[in-house]
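So that we are looking at the same thing, I have put the structure below in structure tokens.
Complex shown without one protein chain; remaining protein chains in place.
And now, subunit A:
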Amino acid sequence: MRLPSWIAQHLAALRAVLVFTVLLGIAYPLAMVAVGRIPGLDGRADGSLISVDGRTVGSSLIGQSFTDADGNPIARYFQSRPSAAGDGYDPTSTSASNLGPESVVDTLATDPEESSQSLLTQVCARSKAVGELDGVDGSRPFCTPDGVGAVLAVFRADGLTGPVTRVVSVNQVAPATPFVSTYEGTRVELAEPGHDYVAEGGNITPIRGDAPAEPAVPADAVTASGSGLDPHISPAYADLQVNRVARERGADPAAVRRMVEEHTTGRALGFMGGRGVNVLELNLALDREFPAR
């Protein structure tokens, strides 16, 4: 029996799919798995796992949270960057925040479950928290002293123009104090949960404030990474944490700083990527050298 050519062609196509599946989908990846068993390469192909006393504690490529059960930082450890992967550094739920550069207005619902923070407020809150933990100034441009985004909804008589009729600090609710008392002569109100001041006609106006352009808390300390698993922090953020970690462990800050340098990776070939400190490896080395008292 001869098949009509249009069926024959589809059978040829199906056979081609199967042949390539066996070749490229089974033989090739399994061959590469076999290559990954080569001594010296096997550790890397298996995820660069780190063991302490025969117990696997993580991967040198995957970051970890160094917080207690409530999510508070454990002071004797260097802290990783903020993470948007699950509850933080969860490899089964990797994610970035995906919030945009003008995500500046919090959603303040009457039900806290439905509230969500803008990226700006997240940045401000982290900066304040890191500043307090490490004893430096946590202020940043566009942030209020109480650690939310310094953003006003400005209502004008004619919509976009005209005299100011009303001003709301959209990310601050009672009992906070508005970060500025007046704007163009009008008293600044606090926000009330459940209001959408953009929909109500307010012009969103972020206020720069007088914080230094280069804040004491480094950029990587207040931003989530793309993967949510970033194993590194910048040398600047590590440096900021040296005194606190040394104090908690009763160690000489100079010795801790030396260990930070040992765990700092430069740019590959001098020009690729950024300089980073591997937090897990550094903390492991600290536990070895200066065990917690």
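The definition used in the following text is that a contact is a pair of C-beta atoms (placed from the backbone, for glycine too) under 8 Å apart; a residue touches a chain by one contact, two chains touch by 3 or more; residues count from 1.
Everything below uses one rule, namely that contacts and distances are computed from a predicted model.
Enquirer: Pick, from "Transcriptional regulator", "Formyltransferase", "Potassium-transporting ATPase potassium-binding subunit" or "Glycolate oxidase iron-sulfur subunit", the protein name that UniProt gives for the chain of this complex that is not shown.
Expert: The record for the missing subunit names the protein "Potassium-transporting ATPase potassium-binding subunit".
Enquirer: Given that one chain is not shown, which residue among A:Asp46, A:Glu132, A:Glu200 or A:Asp252 touches it?
Expert: In the complete complex, the chain left out is touched by residue A:Asp46.
Enquirer: So which bits of subunit A touch the chain we can't see?
Expert: 6, 8-21, 24-26, 28-33, 35-36, 41, 44-49, 55-59, 61-68, 74, 77, 81, 85, 89-105, 119-120, 123-124, 140-143, 149, 198, 206, 208, 213-215, 218-220, 222-234, 265, 267-274, 276, 280, 283-284, 287
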